[in-house]
Each structure stands twice: as structure tokens, then as C-alpha cells.
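Below you'll find the structure I mean.
Complex shown without one protein chain; remaining protein chains in place.
Chain nomenclature is as follows: A and B, assigned in order of appearance, with residue numbering initiated at 1 for each chain independently.
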Amino acid sequence: MTARAVAMFAIVAGVAVFPACSSAPAESTNTVKLQGAGASFPAPLYTKWFKSYTTAHQNVLVDYQSVGSGSGVKSVIDHTVDFGASDAAMKAEDMAKVPEGVQLFPMTAGSIVLAYNLQGVSDLKLSRKAYSGIFLGQITRWNDKAIADANPGAKLPDLPINVVVRADSSGTSFVVSQHLSAINDDFGKTVGANTMPNWPTGTKSKGNEGVTASILSTPGSIGYIEYGYAKSQMMPMAMLENKSGKFVQASTASGQAALASAALPDDMIVWAKDPDVPDAYPIVTYTWLICYKKYPSKDKAQAVQELVKYGLTEGQKAAETLGYIPLPDAVVTKATSAIQNVSAQ
Amino acid sequence: MSRGLSASYTARPSDILFEPRPGEITQAPSAMQIAMDRAFRTLCVTFALFTLGLVVFIVARITVSAVPAVQRYGVSFLVGRVWDPNTERYGILAETWGTLYTSTLALILGTAFGLAAAVFLSEGYLGHAVFRVLRRLRLHLHPVWGKLPDQLEHLLKNLIELLAAIPSVVYGLWGLFVVIPLIRPMCNWLHLKVGWIPFFATDLSGPGVLPAVLVLSIMILPTITAISRDALVSVPAKLRMAAYGLGATRWETVLAVILPTASRGIVGGVVLAFGRALGETMALAMLVGNANRIGLSLFSPANTLSALLANTFPEASTRQVSVLMYAALVLLAITLAVNIIGALIIERASLARVD
Partner (left out) sequence: MAVRQNGRPTISADALDPFAGVDFSHLERSLRRPRTLVDFLLTALVTTMTLLALVPLFSVVLMLLWRGGQRLRLSVFTELPPAPLEQGGGFGNAVIGTLIIVALAVIVTVPVGVLTAVYLAQARESRLAGAIRFCAKVLTGFPSILAGVFAYGAIVLTTGGYSAFAGAAALSILMLPTIVLTSEDAIRMVPNRMTDAAVGMGATPTQVMWMVSLPTALPGILTGVMLAVARAAGETAPLLFTALFSNYWLWSRGQVNLKQPTASLAVLIYNFAGMPFPNQVTLAWGAALVLVLLVLGANLIGQSLSSRGARQF
């Protein structure tokens, strides 16, 4: 009894000691691990960047989790990550919650498309009245007059419109609701621009990924997702009417035209709410990486600086194939000069 | 084996672990042994209190986080229907309704099928049928084949228990990819033909109450079956034989004698299953549609308290965390109320029974 019992008690006591043993410093002096979390909008691009960066650099490990812009901002405020990502940038009051300050870098840009699932209908054209009405819940069937008027040749079925929106706090939602508020007063008054708008209608799904999967699986659906997701799944995207009255399809050229209409200020946060340029696609946004201004160790600060530089230079080459808009040169120059704001404590 | 225990006892490896030295037990306990005894019992009480303390701590922590929201919103939170983080108007009536509606429907469905399976298992129909087949083939006394009825009964019991083993997220995927496409044509047909009945008032576009209820009932079925079967099997054989002796058919005994006698255990199992249904998160988050709607329609999406928490907690700001903790408190209160009511029913039933 005695020897065995003592062994048993030792095991029980060891449970208490175990955590202390394994929380020894995890990184050797050479390996730096950077943990990032945030927007699902640029997730495919970021994951590709960070994977190639990690393989190319022996002493840095970068991990990114797509949890939504809101979650990314919260993680930065809670200090549970090394950097965040958001397409709704960061509100001034949130930035104030971080004592050491944050630096935002626009890393890439993309168009937000309205992808739909309607058999037999390709090249759907949606006027401003039509698509704002759909998201307001005023237009509920596909063969409604407002949609049929812009698509004279199409055979629109008498199906109810299944609107798919985001369930989580999202920068993509913010950009879409901001644009809808700019073009439709009703929307601006009842819903407004927000990362989690109170959509009057629609079923909810998590992340760009979830909305894409929902649209693909339910006939008669329409929802807002980033261009790259729709392109990779070869989903039909609606041509939207812009401010000049033209019906524009999302593409690199129409996206760049929209971005050119909004000049980048010093803090590098700008919104192209309703571009006035004739060839511009109406819903386009930058997406930002959120870094702390001061990092606890020199290694980490240096790693973050190198990572941002990689994204702004090498990384831009991969943007177009994945469906994102390469950054204009002026933006790259401005962002690169801001890298020096990130330093060690 | 000279340990003075039951004669049919055979040695197992675990015995060697705790093998006492000769005379260790039969001699009066030494001071060391008394000290060990006290220490061990204190340790047990400590861990038991730790378990109790853990539950109390969790509830207390959630309550403390919820206090700011309770002070700010009070009762209007419970009856409000609007959930708008921007204007800071919160109300969980739709989610509470969704939780209770889906759980109650799943309980009805799960109890029906679960009890049926429990009765099937306890009456041994499968074993009897196989035995009759074996007897026809003259194999019923065979050393290998003769064991088949028992083995098949055992297999059936295990298969039903395996339903509980499948992870919640896999059930969610199954619901999305198998159940919804399967029931969609029939549901839309029902909506077209008898759409005036409130239960079929909308059409099924994707996730909704009905797929969630179907999957939820499958998840709670094994609990009900296992506990009910134990209760049914523990009914004394003399009651059953007395009923047969009076001329009752098999089902008359089951309905009039065995089920009422086992009702205490069955109600206990049903209450446990209801608690599980209320707390189910992942499968519902994927299948219920996350829409803030109150209605009787089986095909429209709805929202539940746990799905609300799963979707909004990751990005909640500090003020919102308090509101979400208030919702969590409501969920805990409902679960607690269900458990207490179940315990009261069981006590009432055991007092009323004449044994």
C-alpha cells in the first residue's frame, strides 16, 4: 500500500507542478513566432504570404487565423496576438484603448461583389435601386420589376430572394453598409454603416467563407463576398450600377479606378464610399494590417517590420492571381515610410 | 489466493498494484496508517468541495460580468426583440423563444423514438426473433450460434449508444449536406399545399428550425434510450409475470405496468436530455440559421441563446461582453430551472408510489 500510494499521490501532486515545468521560455534566442488574427477578407492572400515568408526565413514563424475584422481588433486590444487585420480599419476610440499605440498599414485592396445562385441567369445587372432594395428587404422576389427592368433578356424565376449576410463582426459588412448608406437614404437612416449592421433581412453565415458556402448551397441566394472568393469558385457576380449610371463588372481595372478616386491621407485610412469615376466598380476597399507601435523585444519588432515590407513589395505580385487589387505605387511608398513607426520598447 | 474475499474471485493485474503486505489489514492500524487515512479522506473532501466550488465560481463569474448589463437593461432585455449593437438596444426574446421551441420539439421527437428504442431493447424483440430463426434452423443450442441472440442484443444497445459519440460539428455537417437537401423538396411542397397552417408558413431555403430539431433529437436520443432502458430493465420480473398471469398481452403489460413503474427513471432521463438539448451549441449554430425571428414556422430560420453566444462572443467589446454574459445567465437559469423541476417531479413520483 505505502509505496504505491505514495506514487499515486506524487502523480496527483505532479499535476500542479506540470504547468510550471512546460512554461519554460518557448522560443530559442533565434526563433521568433508572430501570431496574427483578423479579417477573413484578405485571409487567402495573407496565408499565402505568411507561409512563403516562413519557409524562406529560417528564424521566423508567422501564423494567421481568419476570425473576422471585429475579432482581430479585439485581439489587438486584449494583447492576445502580435498583429491584427481589419477591413474596417480601427476606430479612434479603439485605438485609444491600446496604451503603446497602433500603426495601420494598407496591405492590399479588393472589390466586394454580390455573388448569386440563380440557375439559367448569367450577367445579372442590378441597378442602385435594385441592390439597395434587396438588402433593405423591400425587393423580395427575383422577378421583381426593379430587377427585370435592367435585365430585359433574362428569364428571372419567381423565387424568393435568399439574402445571405455576415453573422460575425466584419469589415466587409462595414464597407458594404457604408456604401449602401451613401447611395440610399432609407438604408442610411434605418441601418447605417457598421461592422455588424442590423440587417432587416437575411440568413447569417460566419466569415467570407461561410457566406460563399451558403450562396453555393442554396438556390436563389445572393450575398456580399470578396472578389477573390467568388472568382475562385467561379460564381456569377452581379454587374452593379455605379454613380455615373454605368453597369460595371468587378475586375482589377474597375477596382483600381475606384481606388484612384480617393486620395490616401497621412493616417492611411480612407473610404471610397461611392466613386464618381465612370469606369469604377462601386464597392471597393483597402484592408489594413494593425501592428503595435512598440514591441517588447527587438527581435519581434524587426520581424514585424520585415514582414510588412515583404507584403508591400514581394507580396503584391501574388495579389492579382488571388483576386485582389495590387496597391498603387503612391500607397506603397507612403506605407513603407510608416514602417519606421514600429520599434522595440 | 488467500485474501479472504469471495471464492469466485480471480486475480487481475490491478490487484497486484494494491497488494497489501501480510497482516497489514488484520493488525490494528498503525499511526502512519491512521494519518494516511485521514489525509486521504481530507483530500477527497477537498476535491469534492473543489468540484462544488468550480460550479459556484463559474456561475458567480458569469453573474458578476453580467451585472452592468442587468443594471442597465433590466427586464427589457428579456422581452426585447431587437438586437442592435450599434444603437445599443439588446433583447433576447427571439433567442429565448428559439432555444425553448427547438429544445421542446427535439425533446418530443427524441423521447418518442428514444422510448420506442428503449422498449424494443428491454423487451428483447431482436433476441427473440433471432432465437426463433435459430430454432427453425435447429441451431439454437449450438455453442457458437446459440450465443447470437445475446450478442445481437448487445450490439444493438451499443449501436444506439454510439449515436452519442459522434461529435457535434460532424452532426452539423451531416445536417447541412444530407438532411437539408433531403427534406427541402418535401418541405417546400408542404408549404405550397398547406401553407396556411402556421407550422408551414414559410419555405425552407436552407438552415431552419426543422433541420435543427431533427439533428438535435438524434443527439439526445441515446441519452433517453440508455437511461430509460436501465429503468425498464430494473422493473421486478414478478410484476411482469403477474400481469401475464392475469392475461394481459405483452404491450398491455408494457403500457399499463412496466412504463408507469419505470416512470421515475424515464423522467430523470428525459430531464437530462432536455438539459443537453438546451445547451447544445455547435450543431445548432450551423443549422438554425441565426436569424432574429419569432414564429411558429418550422421552416424559417431562428436563433438560440448558445448560437448567439457562439457567433457574437469572439468579437464582443467589453460592454457587449457584459450583455452576452447576461444572455448566458438566462441560459443557465433555464437549465437550472429544468433540472430542479425534473428533480421535483422525480421526488413527487417516488412519494406517490406505493412499493
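Following the convention adopted for this analysis, contacts are C-beta pairs under 8 Å (C-beta built on N, C-alpha and C of every residue); 3 or more make two chains touch, one makes a residue touch a chain.
Treat the numbers as computed from the prediction; the structure is a model and nothing was measured.
Touch with the chain that is not drawn comes from one residue among B:L93, B:L134 or B:L163, which is B:L163.
Note on the undisplayed chain: of the listed residues B:P85, B:G98 or B:G275, the one touching it is B:G275. If you put the missing chain back, the residues of chain A touching it would be 1, 5, 11-12, 15, 18-19, 22-23, 26-28, 30-31, 33, 35, 37, 43-44, 47-48, 51, 54, 59, 61, 63-67, 78-81, 205-207, 209-210, 212-213, 216, 229, 232-233, 322. In the full complex, chain B makes contact with the omitted chain through residues 4-6, 9, 12, 14-15, 17-18, 20, 24-29, 33-34, 36-37, 40-41, 43-45, 47-48, 50-52, 54-56, 58, 61-62, 65, 112-114, 116-117, 119-121, 125, 154, 156, 158-163, 165-171, 173-174, 177-178, 218, 221, 225, 249-252, 272, 274-276, 278-282, 285, 305-306, 309-310, 313-314, 324-325, 328, 331-332, 335-336, 338-339, 343.
We take it that only the chains that are shown with their structure count from here on.
Of all the residues in chain A, the ones that touch chain B in their complex are 1-2, 4-5, 67-71, 73-74, 160, 162, 167-169, 192, 194-198, 202-206, 214, 217-218, 220-221.
On chain B, the positions that touch chain A within their shared complex are 17-18, 20-21, 24, 32, 36, 82-87, 176, 203, 205-207, 289-291, 301, 311-312, 314-317.
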